[in-house]
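Let me begin by presenting the structure, written as structure tokens, before commenting on it.
Missing here: one protein chain of the complex. Every other protein chain is in place.
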Amino acid sequence: MNENGSDVLIRTEGLTKLFLASKYGLLDRLARAKPLFVRAVDNVSISIKKGETVVLVGESGSGKTTLGRLLVTLEKPTSGEIYYEGIPLSKNISAVREKVQIVYQNPLESLDPRLNINSIVEEPLLNRKITKEERLRRVKEALESVGLDYSYVYFRKPKDLSGGQRQRVALARAIISNPRFIVLDEPTSALDASIQSQVLNLLIDLKNRFNYTYLVITHNIMVAEYIADQIYVMYAGKIVETGRVDQIMKKPLHPYTQLLFKSVPSLRNKRLEPMVGEPPSLINPPPGCRFHPRCPYAFDRCRVEEPALVEVEPGHFAACHLYTKK
Amino acid sequence: MPQLEIRDLEVYYKVPFGTIKTLFGIQLDVEKGDSIGIVGESGSGKSTLGLSIVRLLPPNAIARGHIFFNGTDLLALPASKMKDYRGTGIFMIMQDPFNSLNPVKKVREQLIEALRIKYLRRNERVPEESLYDEVLKKLKDVKLPDPETIMDRYPHQLSGGQIQRIVIAMGLLLEPSILIADEPTSALDVSVQAQIIALIKELQDKYKMSLLFITHDLSVAYAVSEKLLILYGGRILEFGNTEDVMNSPAHPYTEGLLKSFPRGNYRDGKLYTLQGAPPLFTDLPNGCVFNPRCPYAFDRCYQEEPGLYDYMGRKVRCFLRHE
Partner (left out) sequence: MKAVDLLKKAIGIRKDVDSFSKRVPENVSIWYYVIHDPQALIGLIIIALFIVWSIVEGSLQIIGGYLKDPALGWILLPHNPLAPPNAALSLKPPSLSYLFGTNLEGEDILSRILYAAPKDATAAFLVVGLAILFGGLLGTVAGYFGGWLDEALMRITDAFLAIPGLILAIALSILIGPGYYSVLIALTIVWWPIYARLFRGQTLTIKYRGYVEVSRLFGESSLKIIFKHVFPNAIDPVVAYAALDFGTVILTYSTLAFLGIGVQPPYPEWGAMASNGLSFFPGVWWYTLFPSLTILLVVISFILLGDRLQDIISGRLTY
């Protein structure tokens, strides 16, 4: 992950987000009870190159959404720093906000049901000094880019559209303000099978046309493989493996990634091999390597010492003692 | 004789504007021990099919045709008799699992009640404590955290995924001869999903239970089933051995679905896409339901509806496969 300057769009250093595990009210404070924290994202350092699609995979609850939200400034880091083109986020948050967007899994939840498509799509432009005509032009342009006919949709409400059309509207809203970086949280998992590929192709088209940088969160390995340039694998708030898509798909290094691939249904493996053991607690994460209680290869060192990400082959990193020399 | 024979099943829904036909001439045989994946997009009628077998369709639905379960026509039975077949005969894990649990009873009572029914119908006497233990074990099998405390909760005190697993546990406790599972893993994380699938398959092997597994996800159906049924616009478009269907789909829709499944990386080429969207029941095309999206459609497809033809050991609703 050595980054040399200009082609890196986003870099994080020791990014950490803790959530209060339960309400910490006045009484608790008076009683001096220790608050419990969920370590949703724990000391994560990643870097995303301009124009690349980075895919984040991992178990439910491993902190993928939280990491995505941190990157688009919807969540404030507990510690650590995010750099946009080398400048710390805390120094220019409003400039960054204009350049980032997020698209959610369920378009019905992310589009205001009471507004029509025109109002939904133009919303990002309302706070900018743009004439009405210009705004309309850009709404039309954005809808056209995602393959929707303005005259057909502009007066409709989200519930009058099909799932695929709704997700296109969400995309149109995301791209209308000319962002550089878009986080897509499970963009196709609420869609029907035959619609999924339409939306995936659209994402690729848009990226080729406008040179967006994507962070795609998904649990569908086939989607990940299709759309990714770079993959990050998360487990219990930590990045456990990263590499180019072909490296990770061909030769997953971390035992967790290997097991994940075996338990995810695809058209290739008929025999799913479910992971054994309990999912890890994020409040009291296992000591040492967080995966050791479920890892078939765990040995003594894994229970006490936390492995760091090491470069196993060029560009392919894993945080596992199987690969740390000593 | 097949364990379950569905003949000419049609289901209609009465709505304020009239009646909407939702299932069209369904024919299906389920042999003992079969595992059939029922795949289709949202609104294609998957749940309707499952619900008509257990006769739990909503009150505004009308079902016509025959569903023979070990020779008895379930659709002809009075409602009071139907009760004897539900549960231990045919059990359905509902898509919306919250509705299959009684909101005012604790999880424990409901699961133990299910077990009691099972043993009553088998004329077996089992002590109370062992009922409790059996329930507890099953909850552990479905990977519920802290099963003891969960047993003492009411359904509304549980998460969607937890409720889903409790209903699965109930289905597994009853050991029905036919288990219909309607999107049973939709609220679960992939690793739990894999565990549940493994558990269902294990039980199937052990008790020769037949399984109808409803899902919209072809890859899940592939992992679960031996036979695959493709439903579209309320019709069976293709039915056959899962491996065969996956390897050489016979219906253009199945073919399109499989081709549009992501494969490889985008740099190696774009994904195939099926244009258009699934049909609306209020606005079905003339002729074949799939014709607006079909790349091979020709004149006849717009004029008459193809039948369900035998083709290489499968059934396919397409003129192209009709010699």
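A and B label the chains in the order they appear, each numbered from 1.
Note that contacts are C-beta pairs under 8 Å (C-beta built on N, C-alpha and C of every residue); 3 or more make two chains touch, one makes a residue touch a chain.
Predicted model, so just to flag it, every value in this text is computed and none were measured.
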Contacting the left-out chain in the complete assembly, out of A:73, A:189 or A:269: A:73
Residue among A:47, A:118 or A:177 touching the omitted chain: A:177
Contact with the hidden chain (one of A:84, A:104 or A:154): A:104
Those residues of chain A which, in the complete complex, touch the missing chain: 25-26, 72-74, 94, 97-98, 100-102, 104, 106, 109-114, 120, 123-124, 126-127, 159-160, 170, 173, 177
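Going forward, only the chains that are shown with their structure count from here on.
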Gap in Å, rounded to a whole number, between the CA centres of chain B and chain A: 32
Chain B residues within the chain A interface of the complex: 41-42, 145, 189-191, 193-195, 197-198, 216-220, 222-223, 246, 256-258, 260-266, 270-275, 277-278, 293
Residues of chain A defined as touching chain B within the complex: 59-61, 162-165, 192-198, 200-201, 204, 219-220, 222-223, 225-228, 245-246, 260, 263-267, 269-275, 278-279
